[in-house]
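What follows is a short report on a single structure.
Left out: one protein chain. Kept in place: all the others.
Coming up: chain A.
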Amino acid sequence: MNSFTYARASGITQAVVERSAKTDAAFIAGGTNLLDLMKENVARPTHLIDINHLPLTTITSIESGGLRLGALVTNADTAYHQQVTQRYPLLSQAILAGASAQLRNMATDGGNLMQRTRCYYFYDTATPCNKREPGSGCSAITGFNRIHAILGTYAQDQQVYCIATHPSDMCVALAALEAVVRVTGPDGDRTIPLAEFHRLPGDTPHLDNVLQDGELITAIDLPADGFPDHYAYLKLRDRSSYAFALVSVAAALDIQDGQIKDARIALGGVAHRPWRRPDLEATLTEKAPNKTVFQYVADAMLEGAQGFGHNTFKIELAKRAIVRALLQATNRPSAV
């Protein structure tokens, strides 16, 4: 780890000002991703701003009928919060499918959005990596790429610069629920729909998301409808706990009188951001939920997917996972 100075932020504005003043500064929340990357010399901030004392630690109801998750609420406190377990069980389940109990006690909701890829080459400073060192090349395309992306990898020039995935489970559920990220920065406050928060790699894979330098995430807003009756988070991985997803599916259905009124399907482990296709979800409306329609959507969602050798199995795996998750969501007995 490189040397750095440390300061505790006492207010939101002060934190933003301090962060903007130094290009090499970083916010630290739970520390579970940043310190890991600093130990590997992948992240080398020269100044850490500890934001844990900022008043962003509560979960509150908002006017829209939804719920606001403070950026510094821990993943554990979010997953076990009564409003979340009752109204947004999909989110609760996705969070609890990730990391370990210890890590979830440390990890914050804001930090979870900002966590970086687990691509082995990104972590290994001895190898080329366009995300870590723009222009150096991508070691994964021709290397070990079992955990890598199969969708959205091509840049506009039809080249591939990075096949990293975003590793979060929580964000897959947030994408399905159409959460909104609230941020504040040197230029004021703004909101970013979760679907637009993370980017595709294109030819600038060093940028994970659209947060601007100096901006601070203050909260994540959940819309009023949390799909509490028909939902499933299916996570497939190399061991049954404490492992990142190879493929995950957040499925949420609104079923009335035997017909689908609204469907959400978000995929994790397959792309640089949680993957959704609202156009294909829409083909499920007014249909009776059954394996045939689910299989059609699953096949269509993976159309154009490309494997890079070790990860090619993910294409078929993702299709099967989508069908299974949608069937699980359909058959889940209504919450009482």
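Just so we're on the same page, a contact is a pair of C-beta atoms (placed from the backbone, for glycine too) under 8 Å apart; a residue touches a chain by one contact, two chains touch by 3 or more; residues count from 1.
The criterion applied here is as follows: contacts and distances are computed from a predicted model.
Undergrad: The chain dropped from view, which UniProt name applies: "Anti-sigma-W factor RsiW", "Cytochrome c oxidase subunit 1", "sn-glycerol-3-phosphate transport system permease protein UgpE" or "2Fe-2S iron-sulfur cluster binding domain-containing protein"?
TA: Matching "Anti-sigma-W factor RsiW", "Cytochrome c oxidase subunit 1", "sn-glycerol-3-phosphate transport system permease protein UgpE" or "2Fe-2S iron-sulfur cluster binding domain-containing protein" to the record, the invisible chain is "2Fe-2S iron-sulfur cluster binding domain-containing protein".
Undergrad: Using the touch definition from the top, which of A:241, A:259 or A:285 touches the missing chain?
TA: A:241
Undergrad: Given that one chain is not shown, which residue among A:18, A:50 or A:133 touches it?
TA: Only one listed residue reaches the unshown chain, and that is A:50.
Undergrad: Identify the residue among A:39, A:190, A:261 or A:291 that touches the chain left out of the display.
TA: A:39
Undergrad: In terms of residues, what is the contact footprint of the unshown chain on chain A?
TA: Those residues of chain A that touch the unshown chain are 1, 3-6, 28, 30-32, 35-36, 38-39, 48, 50, 52, 76, 80, 99-103, 105-106, 241-242.
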